[in-house]
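Pasting a structure here, questions to come.
A single protein chain has been omitted from the complex, and every remaining protein chain is retained in its original position.
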Amino acid sequence: MTGYAGAPTGAGHRLSMDELAAVIARDIPAGSFVNLGIGQPTRIADHLPADSGVVLHTENGMLNMGPKAEGDAIDPDLTNAGKVPVTELPGAAYFHHADSFAMMRGGHLDVCVLGAYQVAFDGDLANWHTGKPGDIPAVGGAMDLAIGAKEVYVMMTLFTRSGEPKLVPRCTYPLTGAGCVSRVYTDCGVFDVGPDGVRIRETYGVGAQELAERLGITLP
Amino acid sequence: MTGYAGAPTGAGHRLSMDELAAVIARDIPAGSFVNLGIGQPTRIADHLPADSGVVLHTENGMLNMGPKAEGDAIDPDLTNAGKVPVTELPGAAYFHHADSFAMMRGGHLDVCVLGAYQVAFDGDLANWHTGKPGDIPAVGGAMDLAIGAKEVYVMMTLFTRSGEPKLVPRCTYPLTGAGCVSRVYTDCGVFDVGPDGVRIRETYGVGAQELAERLGITLP
Amino acid sequence: MSRARILESTDAAVAGIEDGSTVLVGGFGLAGMPFDLIDALIRQGAKDLTVVSNNAGNGDVGLAALLAAGRVRKVLCSFPRQADSWVFDGLYRAGKIELEVVPQGNLAERMRAAGAGIGAFYCPTAVGTPLAEGKEQREIDGRTYLLEYPIKGDYALIGAHAADTMGNLVYRKTARNFGPVMATAATTTIVQVDQVVEAGKLDPEAIVTPSVYVDRVVQVTARHYTVRGAR
Partner (left out) sequence: MSRARILESTDAAVAGIEDGSTVLVGGFGLAGMPFDLIDALIRQGAKDLTVVSNNAGNGDVGLAALLAAGRVRKVLCSFPRQADSWVFDGLYRAGKIELEVVPQGNLAERMRAAGAGIGAFYCPTAVGTPLAEGKEQREIDGRTYLLEYPIKGDYALIGAHAADTMGNLVYRKTARNFGPVMATAATTTIVQVDQVVEAGKLDPEAIVTPSVYVDRVVQVTARHYTVRGAR
């Protein structure tokens, strides 16, 4: 991600969203059942090795979803949760919405990757509503996804355009789920979050010390 | 039903269980979705006119069940709720147990016909357990059926072998469902039951007055 | 419910829908949306409707057209705000339509509960969020749940791929979405299909919506739209 205004000023290389997608793809265990949220997380699919055996779930009623459909392969009856036409892989299965969300809510998916406005050190997630008076609230499947998978990862830039951290002691935006995120992947580094607070796993283009200071966390 | 010990002593013709099955078949509206309980109610199927359009549900997961299977048509994977091999009619559909009982509990079946030990004037049903100390309790789908269909009919003899009425002011056997029965078909007559009490619709081989006296009800 | 009727026109299919009805409308975005039934409902004229659907209309077709015709008092949905939901956005900002936002999985499960005779259920979704406000909360086995009530429809308008003459339904791919659940949750379920086949022609193992849930069926010429934009 080439220098958005709010990012740290260190000279190092922060990850582009595509590079970050590759990092997340690397961390998803082979054979996992995975839901990739709309927006940036969708890119992760392009970085999964062909032999990963990862099966993608889309909450509008499908397992083993394939890549985006192009040209003649576009079928209006076959879309992902972002309503983008997609394809089906061998071994795909279709089911209705109640069954699809039962699958998620019942904890049968291994990993879900979501975008976020903010994540709190304890794993609280805010990604559905800015809370601004003029905004029309729209939640979609965000709250169901947030509490559903065994592991909920967030993929986001670490800072807003105006330089505010998005990994925060406490979310100021309305919550999507409480304590539900376990890991946060950002252009500047990867973090574990949860009941024990935030912990830096790795950093990109910026020192752990500088990052800790910007976020107001203490290194162990 | 030729003279079981407890039946009224009048000289008239009480209905056999087969004749009674024909009466019930006559009363089931064309096009209804119907569940016939195990035992005597199963006979009703044989009396439904070919053009009745009645669709039979079996709670072990099927709609549009056909007659009993014979000979080579016997398939161990295709049975009714009594575990008797049956057949499938064109337009049949299979579904799992949760879906099957959702169909019943959700009030989507029009009529269910059950056997009974006792029915109370207010529609309480007892048909699952004698309550005797030595008996092993076994409920099956009886309680789900009792509260599920839009109309629950009972098919039974009106008296026990020892002459006790089975249509009673209050059930002495453990209940299967409270106030769930709307009509009782017996060898001696047909009764409406419910919140307004019991009412004789027709009688077979015995006068309404005698029947009322035996049951301890008042004629209007 | 008694036997499904196969009707000759969409107008016959939507006949009798009363003002003030709650109408469950199938589709996830445009996939599975019953365009022809909605057009017929617009002609039929019922107003003051409460619509339950995942979205609040896309572009100017289907549900968006019903909203634009001013027939909808209230929308229950999970995701009203989309790249192409200008009709809803305009009505909402003008204070001309009421909105209840329901998480997508709760929308589906609450309709399933209505169809399955479940009085209410404890659900972990939305705990600790603004959408938990006013809902009863309960700890079960160390986890917190909210009490959710069924959503029942007077009518469901859904799209399916094929029906047999008894009313059994099959769907196509992700156009299945809310159809099977809505069919169970409505007093009267009205379905538009691409084709009607003889009873016995659909594989009994593959039927998704059994005939008992279907009241009226009408065959229409398949029309498809593809949307651009977020869910």
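As written, the chains take the letters A, B and C, and residue 1 is the first residue of each chain.
In this section, a residue touches a chain if its C-beta (ideal position, glycine included) is under 8 Å from a C-beta of that chain, and two chains touch if they have at least 3 such contacts.
Note that the coordinates shown come from a computational prediction; the quantities given were computed from them, not determined experimentally.
*Asks:* Just list which of the chains on display the missing one touches.
*Replies:* Result for the missing chain's touching partners among shown chains: A, B, C.
*Asks:* In the full complex, which of B:Ala21, B:Leu36, B:Val55 or B:Ala81 touches the chain missing from this view?
*Replies:* Per the contact definition at the top, the residue touching the missing chain is B:Ala81.
*Asks:* Which one touches the absent chain: B:His47, B:Lys68 or B:His129?
*Replies:* For the chain that is not drawn, the touching residue is B:His129.
*Asks:* Touch as defined at the start, partner being the missing chain; which of C:Pro124, C:Gly159, C:Pro180 or C:Pro210 qualifies?
*Replies:* C:Pro124
*Asks:* List the residues of chain C that touch the chain left out of this view.
*Replies:* Against the missing chain, chain C presents residues 109, 113, 116-124, 138, 140-141, 143, 145, 149, 170-173, 203-206, 208.
*Asks:* On chain A, what residues meet the omitted chain?
*Replies:* Those residues of chain A that touch the unshown chain are 29-33, 53, 55, 57, 63-64, 88, 90-95, 102-110, 148.
*Asks:* Tell me which stretches of chain B touch the chain missing from the display.
*Replies:* 38-39, 58-62, 74-79, 81-83, 85, 88, 94-98, 100-102, 104-105, 124, 129, 134-144, 147-148, 174-179
We take it that only the chains that are shown with their structure count from here on.
*Asks:* By C-alpha centroids, what is the most central chain here?
*Replies:* That would be C.
*Asks:* Of all chains present, which has the mean Cα position farthest from that of chain B?
*Replies:* So the chain farthest away from chain B turns out to be A.
*Asks:* Any idea how many Å lie between the Cα centroids of chain A and chain B?
*Replies:* 56
*Asks:* Counting in whole Å, what is the centre-to-centre distance of chain B and chain C, each centre being its mean C-alpha position?
*Replies:* The separation of the two C-alpha centroids amounts to 36 Å.
*Asks:* Per the centroid of Cα atoms for each chain, what is the distance between chain A and chain C, given in Å?
*Replies:* One centre to the other, that is 29 Å.
*Asks:* What are the residues of chain B that contact at least two other chains?
*Replies:* Within chain B, no residue contacts more than one other chain.
*Asks:* When you check chain C against every other chain, which residues touch at least two of them?
*Replies:* 112
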